[in-house]
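Encoded as structure tokens, the structure appears first; notes follow it.
Heads up, this is only part of the complex; the chains shown haven't been moved.
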Amino acid sequence: MVNAADTAWLLTSTVLVLFMTLPGLALFYAGLVRAKNMLSVLMHCFAIACLMSVLWVVVGYSLSFAEGSDYVGGLTHAFLAGIGRDAVHAGTSIPDSVFIMFQMTFAIITPALMVGAYVERIRFSAVLLFSSLWLIFVYAPVTHWVWGGGWLAQMGVLDFAGGIVVHTTAGISAVILAIVLGKREGFPHHVSPPHAPWMVMVGACMLWVGWFGFNAGSAVAANTTAGMAMLVTHISAAIASLVWMTIEWIRFGKPSVVGIVTGTIAGLATITPASGFVGPMGAVVIGLVSGGLCYVAVEIMKRRFIVDDSLDVFAVHGVGGMTGTLLVGFLIPVSLGGSGLAEGVTVTQQFTVQVIGVVATLIWSGIVSYILLKVTEALVGLRISPEVESQGLDLRVHGENGYNIGLGGSTL
Amino acid sequence: MKLIIAVIQPFRLDAVREALTGIGINGLTVTEVRGYGRQRGHTEIYRGAEYAINYVPKLKLEIGVDDSRVAEATDAIAKAARTGKIGDGKIFVLDLLSAVRIRTGEDGSEAL
């Protein structure tokens, strides 16, 4: 039976998770690029949101959550067939319509996260085609494995709100994207600083508040699990922010706006898989670890590997999501304020399952993303011309300028 | 008449303005510019990466003055703008063939 209170909270959570992408993530990313490309980034996020929504209705939801094999869902619910207006989603107390919508917002933000890997140099048609294929061939199967009753679920993998499903998939695919697509002209020595750090922070704030819908909404009820998920999410975000700020302060003498909010996102991504399982002390640990580890990951990616994962999708989301997933077994014990492991499962056993989950997802997402990129390249091409790159995507691809604030408002 | 072009540190604007008003020069056009000279920019840090900022924000003042006031004006600007640190800027002087006040049509020194 539908529980109105749980429904109220899930309706709200859905709004919050959509708000994370539109406009949260869009602003976060747009502020990080140069002014001449800022609209293109907003456009990528927005168009992805629209297109993934349609695909989710067409096949995405069905491939993820319909009965099927251990590896992928069936097509019973393609075009939302067989979803009654008043149906309750099995195993929950909320309507099917709300479950579909809530999960749709996850299917929107996950491909949108990858925008950070390919900004300032990708073709718009490649964005749309690759994201669509990726939703179907990477996101939907992995979701089925973990949350749709697939093989990882059967092994007892723990991923409360998407450490594997969202952050690991998007993170590794981002690296592949960055490598196949190549570096931006001038990277790594002549890139410009974020054109609007204030916009980055506003986006981060929206991601932060929206993330409460992401994590606490994943309890699929307005209960004590949701409450604790919100609390631990917040603690982890706050601590990781302070860690990042402190490192910058010590190293450079200047704690930056872009730095502290990157810490926030690291803390949020890392607590995600653990948010329904750990207690406040677990959150403290995750906050501390994520702030430091993602900081180091950013350095390594940029300085050692010289991969132009432009806005650090892998180093923040990928590393964070995997770390949280691997830590969850250690922090879940009741003695640490957690919800406890399943009866008869030891910490080592759980850890093994978590490792399998992460590794399988890395392999699958990485290989399939590579193939999909090659397909995309063959069909529509991946990269814009150097001339368009130097003149900016906003004017050349979308025909607009982000800022027309000059000349006293005369006809420009 | 001469056109004085002075490139200064933005935070010296108020001081320069006072200095000019002090010697009775009451007209001025300011533009935001960026530049470099001996001062080669600085670095900004983002997410562990350092970015070289090659162009430093400056203000450019343009002031039309009578020939007789040029020396006095450049001195006043130089004194007010000086901090003694690298990046203090430059003053250029150009010859001005004519000047017109649009409102009244006055020209020459009258117009300044």
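Each chain carries a letter (A and B) given by its place in the written order, and its residues are counted from 1.
The definition used in the following text is that a contact is a pair of C-beta atoms (placed from the backbone, for glycine too) under 8 Å apart; a residue touches a chain by one contact, two chains touch by 3 or more.
The structure presented is a predicted model; accordingly, all values stated were derived computationally and were not measured.
Peer 1: Tally the chains of the entire complex by the labels shown and give it as a formula.
Peer 2: Copies of each chain kind in the whole file: A x3, B x3.
What we mean here is this: only the chains that are shown with their structure count from here on.
Peer 1: For chain A and chain B, let me know how many angstrom lie between their CA-based centres, rounded off.
Peer 2: 49
Peer 1: Okay, in this complex, where on chain A does chain B touch?
Peer 2: Per the touch definition, chain A meets chain B at residues 188-194, 248, 252, 254, 256, 258-259, 262, 295, 298-299, 302-303, 312.
Peer 1: In the complex, go through chain B and note every residue touching chain A.
Peer 2: Interface residues on the chain B side: 44-49, 51-53.
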